[in-house]
Structure formats: structure tokens, C-alpha cells
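Here the complex is missing a single protein chain, while all its other protein chains stay put.
Note that the chains are named A and B in the order they appear, and that numbering of residues resets to 1 at the start of each chain.
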Amino acid sequence: MANSAALPAHPQGSGQAPQDGATKRDFLKLLAGASALVGVGAIAWPLIDSMNPSQDVLALSSIEVNLTPIPEGSGITVLWRGKPIFVRHRTPAEIKAAEDVKLSELIEPQADADRVKAGHAQWLVLIGICTHLGCVPLGNKPTDPRGEWGGWFCPCHGSQYDTSGRVRHGPAPLNLYLVPYAFENDTKIKIG
Amino acid sequence: MVGLYKSDFKNPVVNWIDTRMPVFTLMQKEYAAFPTPKNFNYFWNFGALAMVNLMIMIATGVFLAMNYTPNVAMAFNSIEHIMRDVNWGWLIRYAHMNGASMFFIVVYIHTFRGLYYGSYKAPRELLWMLGVVILLLMMATAFMGYVLPWGQMSYWGATVITNLFSAIPLVGPSIVTWLWGGFSVDNATLNRFYSLHYLLPFVIVGVVFFHVIALHITGSNNPLGIDVKSPQDTIPFHPYYTIKDSVGICVYLLVFAALVFFSPNFFASPDNYIPANPLQTPAEIVPEWYFLPFYAILRSVPNKLGGVMMMFGSIMVLFVLPWLDTSPVRSARFRPIYRQVFWLLVIAVLALGAVGAHRPQGIWVVIGRVATLYYFLHFLVILPILGKLERPLPLPESISRPVIRGGGPMPGGAPAKPMEKP
Partner (left out) sequence: MRFKYVAPALLLGAALVTALGAAPAAAQQDVAKFKQSQPTEAPSLPKLAWSFDGPFGTFDRASAQRGFLIYQQVCSACHSMDQLYYRNLSGIGLSEEQIKAIAASVQVPGGVNDQGQPIERPGLPSDHFKAPFPNEEAARAANNGALPPDQSVLELAREGGPNYLYAILTGYRDPPAGLKMQPGMSYNLYFPGFQIAMPQPLQDDSVQYTDGVKPTLDQEAKDVVTFLTWAANPEMEERKQTGVRVVLFLVFLTGVTYATKRRIWSDLHH
């Protein structure tokens, strides 16, 4: 410290105390200081952690979707973590169309096999948000406009996606994003 | 460089800042080297404890506010959401809830310490009055905070306390409607209480700042109540009182932790776990424990306006206390009669607390009235007279010299002169 109080009668500072006393005091001070620091950290952590997702939010962070009511050729939209998720039941013709495309024709080349689960090629699960500016594309219902490639059509700026959710016509730069999911059994998936 | 402060700090970064804004010099002067009477006892911890408590309340409160919803339909559920779903929410909420009680325990002890050792006397009158302002702000903040969970006691406590203002002649009912923002305690009331409950703690921080400035101008009182005469009487605040305050903080945290973790609802009313219901009044409306003495004074007066005035008067009297107490001697240690009436006051306040917790019937009415009477007699009659009649014990020469022992009254009965001109 820069200056010390005038204390003629009572010398302060460990320098003037006996050597063993000084080391003991320094050790005690260090121990007390370190412990207090641990204590402050222990107080701070619950406050910080309280800003992480709460239990009710986490409980909704994975959802189960029953596939039985989705007829072939159409899809449904479910809400997962605040985003629309498309679950599409593809017809054999749609699957074939998706698989037969040459990768070189694609804006973002990706094989259809990499976008579905092996053995469940009829099911396509995507985030239903256009990769251009975030609109929700149309095309889940067979009666919706699906664009030239039979997948989805974004009404905002005319982006078109094929039956694998890959972008085929701009302005969208990327394919529709995939979501992490797993089959619990043949008729039920768990998203998240 | 011209115009810059010349800092003595060695660390270049500290020096650079200190040269341009001497906060480090200020801290060094006011908290490290600050000359402090060497004879504090552990009652002098409670100011620091109150400061720590205020910080705990603000920290926990800010994080509670992130999850609380100030709406009559959602407030109760949002508290349960905090308790059940938010990570550590139960800890933050219970700490805030019990922190309010701890705050009043600490501040009441701090206040009674000031009363016992005469810390309100010249030249510390303004320091004391700022303290009373802090107490009033704390009460307002605590009252509005208690409304936020929107339980039965929240609702009916708010109704009863706001209705106190209806006792004001002529404009009373209009004031109550204005306070409510409607024709009963309702969503508008909850919202404004939430807003003010968030604001007032920062006002308290501001007044605490002035409280500390005033303290550092006059210097601290001490258990002997005599002025510092020479450097031998003082020690630097750091490390002596920083470490002594730390001991107090540890013990305080132990008590606090015992409450929060093992008996979090010790001070809570079961009725506040029932959602607010404007159609049904609880069997007994009891305020939080720290308001009980004032509530007892309110009920001890059979007249509505009179009761309200006495209740507010019981705090207002503290503002003029420095002029009511006419004795030149500060510390009760040298005032044999004052020492006794001080403990009578403590008993009266404790008795009022007990009265406030019980139905106003039978013996409780009698005790309430006797204690109320004594409370006001103590400040308005006994203290002014006592200062003139009481013969204080001889005062020690200085803090660093041993107390004169075995001495009777000073020769010639000359009154001691503790408050010499600085």
C-alpha cells in the first residue's frame, strides 16, 4: 500500500514481528483469503447457473412424435425448441426422385442417404425454416404448392426444395437443416 | 503533468488510473488507513453486516426478477416455478426471503447499539438521521416485496397497510385509490409495487453512501463514547477491522445458512402459501415479524387516525432523538440510570412484538398499551429529564488510558464533559 497510518505506538506490518509469527500469520491470511474466495465462488455459481435453461424448458427440449397418423405423401409440422419441424412421409416415387439426382446438379451437394435414417428412407425430418431469410416453406400437405421439385416452396422469395429438403432454386443458399432424432420404434421418433 | 493528481501507488496500471481518478487513494484513505477507535466491540460489526446483507438482497433479487412475473394471474405460480424448475431457484428465493429477516435483525441490533452507546449524539446527528431514513426505506421495500408472491398474506397485508392512509382526514380515501391504481389491491398495485421494490434498494444504496460519508467525517463512536484524542486511540481500519468484520460476517453467514437450508419457512406465514383470494380474509392477518412492534402500537390506540399517527410517530421520534436526549454523556456505560431505562425500552419493544403477534384481546391489550406508553415516555419524557438529573460515572481520560476505577462522582459533582470541541 502506498502510505500507512501514523502509528508510533503500535508497529504494524509483519516485517517487525518475530519470524515464525510472521510466517504463521501469512499462512493464516493466505488460507483465510483463499477460503473466502472459494466461498464467494460458491455463492456466485447458483446465481449464474440460474440463468441456464430451467427444468420445465429442459423437459420440452426433446419431444416424441407418433408417425402412425401421417399418410404417405404428406407431412406434419411439430414445434420443437420454438422451431417448426417438418416430418414428411415420402412416397416411393419421391424417394426415388431424391436418390436419383446427380449431386453435381445441387446447390449444396448432399446425398439423400445422408439426410434420412437407414432403413427408414420414407421419413424425412427437417427444421422447417427457409435458409434464406427464415420464412416457413409450404408443402407439407399434398395440396400445398411444392415447387418444381415436389418438396417445399417458400412463399416469401420463391426458394424451392426437393423431396429431400435440398435447395434446388435460390435465393436460399443451403439445404433445409436436419435435426437430431432417433427412432424409438418403427412408428415413433424422438426429436432432440 | 499539470492538473493531474500525484498518486503514490507503485503498480503502473493502478497508478495510471489513480492519477486520473484517485479512487484508489480514496479507498486507501477511507477504508485502509482510516483511523478507527481501537476499542470497538463486536456490536460494531453490524454496520458492515448490514452492507453485506444489502448486497446479498440485491444480488438474489436481480436473479429472482429474471424469473418472476408481476401479474395477479401468474405471480404465485411464477414463485413456484422458481422454487421447482429454475436451477438453484429454491436457494435464491429462500435466501432472499430469509435475507429480509436477517437484514432487519442486523439493522435492529445496529440501531439499538447506537441507542446504547449514544451514537446519535453530536456531532453524529445527521449520520443517525440518515440511518433512520434507511430504516424507513427498508420497511417500504420489505413491505412491497412481501406483496409480490401474491399469497393470502401478501394480498391482505397490502390491503390493510394501504388502508392505513384512509385515516388521513378528507384526502385519505383518494390517496388509497391512488396507491392502488384501482378500487382494491389488484394488478396495477402489484405492478407498481414490483417496480418500486426493484427501485428502492438502489435508493437505499445511495443513502447508505451518504450514511458512510457522514460517518467518515465525524469518525466512529466507540463503546466508551468519548472522543478520539490522539493517534494512540486509533488503529487503521485495515487490517484490524476488516478482519474483525470478517469474523462477524462468517458468524452471520452461519446463522443465515442455518435458516435458509434447514428452516427456510421459520419466519414465513403458512397463509402466504395460499394464493391470494380477494373474497376470503385469513383468520388472522399478521405482518412479518419485523413489523410486529409497530403493528402493536397501531392496534393499541383505539382511534384509527390516532393509531396510524402513533405508529408513524414511533419512527419519527427517532429523527429528533439527538435533541431529546439532553445528557452530554454518550455511552450508557457511564449512565447508570439510562442503562436501566434502555433495557426497559428493549423489553417494551420486545413486548410490543409479542403483542403484535397475538389477537388484541385480554392481557395483550393491556401489555400493548403499557408498552406503547413506555415507548413514547422513554423518548419524549424520560430522556429529556434524565439528562438533567442523572449523575454520570467519571469518564476515562482517553480511549488508550485505562478507565478510572473505583472512583465515585467526580470532585465537586462537576458534570463530565465528553463532547469537547474538536
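A few points about this structure:
Note that contacts are C-beta pairs under 8 Å (C-beta built on N, C-alpha and C of every residue); 3 or more make two chains touch, one makes a residue touch a chain.
Not measured: the values here are computed from a predicted model.
Shown as candidates are B:Asn41, B:Asn265 or B:Asn303; the residue that touches the absent chain is B:Asn265.
Contact residues of chain B toward the unshown chain are 38, 77, 80, 83-84, 90-91, 94, 235, 239-240, 243-244, 246-247, 250-251, 253-254, 257-258, 260-262, 264-265, 268, 270-271, 273-275, 283-284, 336-337, 340-341, 343-344, 347-348, 351, 354, 358-359, 362-364, 366-367, 370-371, 374, 389. Seen from chain A, the chain kept out of the figure touches residues 10-12, 17, 21, 24-25, 28-29, 31-32, 35-36, 38-39, 42, 55-56, 59-60, 64.
In the analysis below, only the chains that are shown with their structure count from here on.
With centres set at the average Cα position, the gap from chain A to chain B is 49 Å. Residues 7-10, 25, 28, 32-35, 59-60, 63, 66-67, 81, 84-89, 91-92, 231-232, 234-236, 246, 400 of chain B touch chain A in their complex. Within the complex formed with chain B, the residues of chain A that make contact are 1-10, 12, 32, 36, 46-47, 49-52, 54-57.
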